[in-house]
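See structure below.
Partial view: only certain chains, each at its native spot in the assembly.
Naming follows writing order (A and B), and every chain is counted from residue 1.
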Amino acid sequence: MQELKKLNTSLNEEILRMDRLFDQLFPICRSITGPGLRETLEILSEYIPLEHFSLASGTQAFDWKIPQEWIIRNAILKGPDGEVIADFMEHNLHVINYSEPIDNELELEELQHHLFSIPSLPEAIPYVTSYYKKRWGFCIPHKKREELKPGKYHALIDSEFVDGGINFSHAVLPGKSDKEILISSYVCHPSLANNELSGPISSTFLYERLAEKPRRFTYRFVFVPETIGSISYLYKFGDDLRQKLHAGLVLTCLGGNESLSYKKSRRGNSPTDLMWEHLVQYKEIHGDTRSFTPVNGSDERQYCSPGFNLPVGQMSRTVYATYPGYHNSLDTKEFMTIESLHESVNELEKLIEALEWDGYYVNTSPYGEVKLDKHGLYPDINAPGKTGLFSSNDLNDQRVQLSRILTILNYSDGQHTLREIANQCECSILQIIPIMELLLSKSIVTGPFEDRQEL
Amino acid sequence: MQELKKLNTSLNEEILRMDRLFDQLFPICRSITGPGLRETLEILSEYIPLEHFSLASGTQAFDWKIPQEWIIRNAILKGPDGEVIADFMEHNLHVINYSEPIDNELELEELQHHLFSIPSLPEAIPYVTSYYKKRWGFCIPHKKREELKPGKYHALIDSEFVDGGINFSHAVLPGKSDKEILISSYVCHPSLANNELSGPISSTFLYERLAEKPRRFTYRFVFVPETIGSISYLYKFGDDLRQKLHAGLVLTCLGGNESLSYKKSRRGNSPTDLMWEHLVQYKEIHGDTRSFTPVNGSDERQYCSPGFNLPVGQMSRTVYATYPGYHNSLDTKEFMTIESLHESVNELEKLIEALEWDGYYVNTSPYGEVKLDKHGLYPDINAPGKTGLFSSNDLNDQRVQLSRILTILNYSDGQHTLREIANQCECSILQIIPIMELLLSKSIVTGPFEDRQEL
C-alpha cells in the first residue's frame, strides 16, 4: 500500500516535471537551424546527457545542402494608422519561418501577396515555412485579415542569414548487447505542442525510465530538426545505424485523445512492426496500424529511404494533418495535454519491455519432454479431475500455466521467437514473462538470443 | 464372386482373430514396467516377430531416470465387518498403479485420503497412477464410497519395487527403400480397451496386412509403455529414426463410433500430414484434423520434442479425454468394438497405400507432348463428338482418363509429388494409381523418387 502510494507520488512528480519541461520549451522560436534550435537542445540536456553534433552550412549531405542559419530578432506588421497587425514578440507563428529581412511600406493589395491565413479557422495563426526559397511574409488569423482596410502598411522583419550549421544531438543508453533501439524525435517547429513538443518530451521521459532498469539492448535517443536533420544524422551515423539497429521508432504527435497509431517500417516485418501487431491482437495496447508510405509522415521517410531501409516505424496518437490544430496556433498544451504524453510513455515502455524479452530461446533438455515434476512444475499424480483428496496438489488446477510451460518448452528450439511462442500459447508475450523468468531461473531454458540457434 | 466370398471369409477371420487377441490381453495388469508389460509383449510376439529391448532401472535416459519395476501381487480393502470393498483380483483398476505396499488398519476418515472415485460417474472405477511419487490407494465406484460406514478398515497392498528395467519391442518389415514409416503404440495401461488395446491390436493386424504385400518403404512397428517408453526407445533408436524416418503415426484410441481424427506432426507438413488432408479433401477417408500441440496427447509428444522433431502424427478415432469412459472402468470392449478397430485398420492401410505411391515421377519424353497414340492412349482421329461412325474409337469417350494422362505427364517433371499431381487432376491419389501403373508399365514415366529430380 505504501509502495503503491510511493509509486503514485513518483508518477505525479513525473507529470509535473513533464509539464515544467513543456513550459520551458514552448515559447522558443525554433527552426531547422539557429539559436532557437540550440536553446532547445540545451534545455533537454538538463534532463538527459546529450551529445551535440553539427554540420556546417554548405555541407552537401547526400542530395541536400545544409542551409545558412536563420536569425530572427523581430517582426512587426503595422497598419495605416500605426496599429499593430502582427507582432513576432506576441506569437512567433506570425512570421514565415525563414523569412528574409524586409523594412518597407506597401499598399494592402501588394501586402496580400505576403499574408497567410486559414479561412476555415478564422481565429488561427497558420504555421508557414519557406526554407529553401527566399520569401518574406506574415501569418495572421483570417478574421483579422478580412478587417484590413486599404492604405499603407509597414512591414518590418529583422532577420538575417548567416553561415553556421545545423545542430542535432543524441544520448546513448548502453545495454548488454551492441544491438540498438533508436528513438528519434524532432525539435524544429516553433510554438506548437502536439506536432512538436509531444515527441521530444515523451522521448526524454522514456529515457529516464529505461535508465533505471537493466537493459538488454542499447538505446539511442536522437533529437534532430525534421527531414534535413535526420538526413544530417544519417549522413554522420547512417553506417553505424545500418550495422547496429535492431528496431526503431520516430515519435511524433503523441498527444490528444486518440489511442495510439503505429506506422509500420518500410520492411513491414521489423521487430517493432511484428510486436506492435502482437500486442494489439492480445489487447495489451489499443491502437491502429498504418502501412508504410513515403508520401507523408516524419523522419521515418529518411530512415526508410531505399539506401538505408532501416527497421524504423513511427508512433503517433493524434496523427499529423488529421486534426484542425495541425500546423497552426490551435496546437496548444490544452489540446495535447501532458496526461496524454504520460500515457504515451507508459505504452512505449510496454512495447519496449516486449522487445527486450523477444528473441530465440533454447530448451536445455530438448530430447523427449523435460521431467517437469523434478522442478515442481508437474502434478505427481494422474487422477481424474478434483476428486482426489490430495488437494494440496495445486498443480492439478494450474492447467493454464502447465499448458504454457509445455508449449514454451516444445517451441524453445532456437527457431521460434518468444512472440511466436506466445502466439502458440494464445496469449501475449507480456503474459508469459513470469513463466520465462521461472524457466530461466531453473536453467530449463536459455536465452534470449538475437539469431536462430541450432539445438 | 468366389473371390469376393473368399475375401469376406478372410475378413471375418481377421475380426475373430482380433477379438481373440483382445481377450488374451485385456485382463493383464500392465504398468510402465514389470511382469504385466512383459507378458503383453510376449503375447504380441505370437502374432508378429517382435524384437525385445530393455533399459535397466536407474538408467538416465535424457531428462528421465528409468524407475524400479513395480510388482503387484494382491490388493484388497476390507470394511469394519470384514466385507470386501475393493479387490485387485476382481478388477485391476482397484489399486493405484505403482502403489507402495501397505498392510494396515485405519479409520474411514484417514482412509478417505487414499480413496479415488468419480462423483459424476458413480458406477465407474477410476484409473489412477502415481509413478514417480510413492503413494498407496484404492479406486472404487463413487456410489460404493458414499455407502462406506465409519469404523476400522483394513488396507492390504502386496506390492514391491525391484531393480529391473523397462521393456519395449519392435518389429521391422523391410521394403525396397531404407526410408521408414513408424507405427508406434503403447502397452502400459491395465484393463482398458479404447485407451490401451485399440492401438497395439490395430498395429499388429496392420503389420500382418503389409507383410503380405510388396513394400516400397520399410515399416517399423514399435510397442512401448507410454511416455517413459517412447523416451527410452528414442534414447536407444533416436539417431536411427532421425536418419531414416519418412513418416510416422502414433496409434491410440482407435475404437468407438466416431470417424478418424488425425493430429498433425509438429512440422505441420510431414508426408502424412499432407496426405491425410488430401485424402480427407477427396473423401477417401472421413475424419477431422487436429493441429499439433505438446500440451496433451500420446507419444507424439516425445517423437515431436524439439531435439527430434520427427515427422510423426497421431491417429485416433474416439479421442482421449473426450469420452466418459476415458481412464476408468467404462472403457470396455463393448464401448470400443472390434469392428471399429477393423475399420481403423482398413483406413490406415488406405493411407499407407497412398504414401507408398506418393513421390516424384519423371516423364521420360519431357520435350513436347508424348505421342500418346503410339501407346494406344490417344484418339487417332480428330472429329466432332460422337458423329463419326468409327465408334470403335473408344478413346474419344475416355476424356476423363485422357485429361488425367495429359496432366500427369505434364507435371511428372521431378518437381511435383503424385499427391500434387492428383490435386491438379482434381481427384485423389488413389484414383490415379491405375493410370500410373499403366504409364509405368509402358515406361512413359519412372518413379516414385523420394527427392526432387532434374529432367
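The rule we apply is simple: a contact is a pair of C-beta atoms (placed from the backbone, for glycine too) under 8 Å apart; a residue touches a chain by one contact, two chains touch by 3 or more.
What you are looking at is a predicted structure, and each value in this text was computed from that prediction instead of being measured.
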item	value
Assembly copy number, counted for this structure file with 2 shown	3
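Assume only the chains that are shown with their structure count from here on.
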item	value
Rotation in the CA alignment of subunit A with subunit B, degrees, nearest 5	120
Centre-of-Cα separation between subunit B and subunit A, whole angstrom	56
Residue numbers on subunit B that touch subunit A, as the complex places them	61-64, 112-113, 115-119, 126, 128-130, 132-133, 135, 142, 227, 230-231, 234-235, 238, 266, 293-295, 301-302, 304-309, 327-328
Subunit A to subunit B touching residues, read off their complex	363, 365-371, 373-374, 380-385, 387-390, 402-403, 406-407, 409-413, 455
